[in-house]
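Quick one: this structure, given as structure tokens, is what I'll be asking you about.
A protein chain is absent from this complex, but the other protein chains hold their places.
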Amino acid sequence: MNAEVFIAISAVSFLMMIILAVMAVRSKDLIKAAVLLAGLSLVASFVFVLLRAPDVAMAEASIGSALTAIILVYAIRKTERYEEGHRGGDRK
Amino acid sequence: MTPDPVLLIVFPLIAAFLTPLVSMVSKRLGRQVPLLGTFSMGVISLWLLLEFVDMDTTMGPITTTTGGFQPPWGISLVVTPLTALVATGMIGVALYVLITSIQKKEQDSGPWFELFVMMAAAGAVGMVITGDLFNMFVFLEITSISGTVLAALPRGDPEKGLNWKGAVGYAVISALASFLILGGIALLYGSTSTLNLSQMAERTGDIDSFTAGAALLLMLIGFGVEAEIFPLNGWAPEVYRGSRWGSSSVFSGIIGKAGLIALVKVVTMVLAPALDGAFVMDILLWGGVITFVVGEAAAFTSRDLYRLLGFSSIGMFGLILAAFSLGGRAGIWAAVLILIGHMISKPVLFSLSGALHNKDRDAPLSTLDGLLSRSKGAGFLFIGAALMLLGMPPSPIFWGKYFLFTGAGGEENWLLVAIIIMGTLLEAGYIGKILWRVMQRTPGRRTVRLPITTVIMAFAAITIGLVIGLIPGIIEDLLWMVYTNFEKLVYLPWGVI
Amino acid sequence: MNGAGLVFYGGILLLIAIGIWGILSRRNLIKVIMAIAIIETGVNLLLVSVGYISGRSAPIVEGDTGIGLVPEGQVVDPIPQALVLTAIVIGLATTAMALVAAVGYYRKHGTLELKSWSYGITGDREVKK
Partner (left out) sequence: MMERSTLQRSLPALAIALLFAATVFVAFMEIDFGEARVDDEGSVAGDYIRNGTNQTGSANLVTSVVVNYRGFDTLGEVTVLFLAATGVGALLSFIRKDDEKEPGKKIEPSFILNRGAGLVLPLILLFGVYIFLHGHLSPGGGFQGGVIIASGMLLYYIANPGKRGAHRAFSILESSAGLAFIGLGIVGLMGASKIFLANDHADIGEVGMLLSAGMLPLIYISIGLKVGAEMTGLVERMRGEAS
């Protein structure tokens, strides 16, 4: 892979991660944010592959995206799904 | 024979992994396993400390390595007189907490409290003695996870609700802090190609000063959170307010102290040489002084007993940091002596408060009214510990403040002298206020019965403090050694480790 | 400065900035914990990028190379990768602890908003004389 392609692919990945991160922070729906976060982790694990770190990529894909998202969803299920100020959310 | 310092970590880990197994067989027995682990840690650490006392003052650090390779390839543990002293003190606090709560029947569903007190101590000892930056991060995580559980455990009946506000604040802020530290580690590893602290110290002189400044910023924020340095200690009051006295003692005597020593270690060893050393030490000095004044002022205005004691701890952290960064013989001795005095007096005050008021509510200062007439023993112990904290003459803190004044006066830093006097006056104000309440006569209030373990342990702790204060010869050798090591092991002008 | 460095360090620090922005501007505890997870991912990427060397392969010797054929000059730095492996697992542990505390806070106070960090005198107003 030559340098330009490497830079282009990584730039696209970072753009995706930044968009996902902004959407996750802005979203009032926490479940949606958790899913977006899992997507961010998946892109991050792809970047780890680009950085020649297959071990880390495996760990990030399984722990960062799968398990973290699962415990986030469990925690949200025990609390509220929508942040304060969400229109139509089940505010108490 | 010198014991291998790695045993300081290995024993508590064995005990930690055994605790759930033993608890399955017998819950009563399960509670004793962490006590045993802490006790074995204490033996090893006291042994290491005595090794230093036996040797002549030129003795270097006791080191060991792990993984089968010499440092910098393997992770090394470095025990110096200072770290041995601090580690022994921290394990002493853990033992004090564990033994004092033996008699009390906490209604926890398992040996959680005991397990996490032990692991907080193990993590703190690891942070203090490790010679590797990333290893310090791992031990910091052990400490902060234990701290989160301890912060959640409330006074009184845990079934009525835990101190979630304190726990969530600490969990969130310490998680953020630890990732900032990790960012600092990335920066330092990238610019020095090593993680070993002493090797890093040799190399940081060459790195770009802006890079070093950013690393300093990250490390200051990261460790400052654990060391409860103002303004990073917003989480601390809620923890002190709602957690049981044992958890508060662990935060003030173990976790905060470990953060403080780690901060001093990283900043003085690694980052000061990369920047203008005097400037860096000034940042630490004034950070400490501001924390001291803010902490003492907040304690002065506190209406809640536990918050008062917590703010007073924050003030002490500031004072110790200021003394360390003042540097020189007087500064280092002052820091060590105040550290010892605080480690001895604060758990006693917390445990006596716990015996008086162990409910899931705020403890107004009136809880203390007439303590002396309600229980002679508790009253005298409380007065003794409070005066020791204030720095009445035979107390180590008195000598500490004496050295601090001579140190600051020697450098003709009169502003510092004035501010420390002001802080001490505030301290005298609130300690006078609570002692006045203790000595009041309140006929008709029920008498207090102290558990026998509390009496014995508090008496022992105050005796140790008095012995150190009255016969300075005991600790003088050690103090000299801390100082000569400081000069000798000097990787650099500011080197402390 | 090379372009790849600009992309990597710049992208990662923008990610971290978004995380910090999330922590500072959101009051919902679970959202704050998510923002910390974003920072964690960013820091992990940062560590691995520090160890990256352009034009080299992953730090694994091919099965048939054997002893003696050490991959000097062929592989990237293995240390940051090992550190990040540790950091990812630790990140899961801290996230889980923080989430449990947040759930408990919600159960006790009925909200996920942490209103004040009650510092100093303000917290004392609630204490009864």
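We call the chains A, B and C, going by the order they appear; numbering starts again at 1 in every chain.
Here is the rule we go by: a residue touches a chain if its C-beta (ideal position, glycine included) is under 8 Å from a C-beta of that chain, and two chains touch if they have at least 3 such contacts.
Note that the coordinates shown come from a computational prediction; the quantities given were computed from them, not determined experimentally.
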item	value
Chains on display which the left-out chain touches in the complete complex	A, B, C
From B:Val43, B:Leu217, B:Leu365 or B:Ala460, residue that would touch the chain that is not displayed	B:Leu217
Contacts of chain B with the absent chain, listed as residue ranges	4, 6, 10, 13-14, 16-18, 20-21, 24, 64-69, 72-75, 108-110, 112, 115-116, 119, 126, 132, 134-135, 138-139, 141-142, 145-146, 148-149, 152, 158-159, 161-162, 167, 183, 187, 190-191, 193-196, 199, 203, 207-208, 210-211, 213-215, 217-218
Those residues of chain A which, in the complete complex, touch the missing chain	53-55, 57-59, 62-63, 66-67, 70-71, 74-75, 77-78, 85
Residue ranges of chain C at the interface with the undisplayed chain	1-2, 4-5, 8-10, 13-14, 16-21, 24-25, 46, 49-56, 58-68, 70-73, 75-79, 81-83, 85-86, 88-90, 92-94, 96-97, 99-101, 103-104, 107
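Just so we're on the same page, only the chains that are shown with their structure count from here on.
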item	value
Distance from the mean Cα position of chain C to that of chain A, given in whole angstrom	12
CA centroid of chain B to CA centroid of chain C, Å	27
Separation of mean Cα positions, chain B and chain A [Å, integer]	38
Per-residue overlap in chain C, given as positions that touch at least 2 other chains	33, 91, 95, 102, 107
Sequence positions of chain A contacting 2 or more other chains	none
Residues on chain A engaged by chain C in the complex (per definition of touch)	3, 6-7, 10-11, 14-15, 17-18, 21-22, 24-25, 30, 33-34, 37, 40-41, 44, 47-48, 51-56, 59-60, 63-64, 67-68, 71-72, 75-76, 78-80, 83-84, 92
Residue ranges of chain B in contact with chain C within the complex	134, 138, 141, 144-145, 148-149, 152, 161-162, 164-165, 167-169, 171-172, 174-176, 178-179, 182-183, 185-186, 189-190, 195, 234-235, 237-238, 241, 294, 297-298, 301-304, 307, 311, 362, 364, 366
Footprint of chain A on chain C - complex, ascending	3-4, 7-8, 10-12, 14-15, 18-19, 21-22, 25-28, 30-31, 33-35, 37-38, 41, 44-45, 48-49, 51-52, 54, 56-60, 75-76, 81, 84-85, 88-89, 91-92, 95-96, 99-100, 102-103, 106-107, 110-113
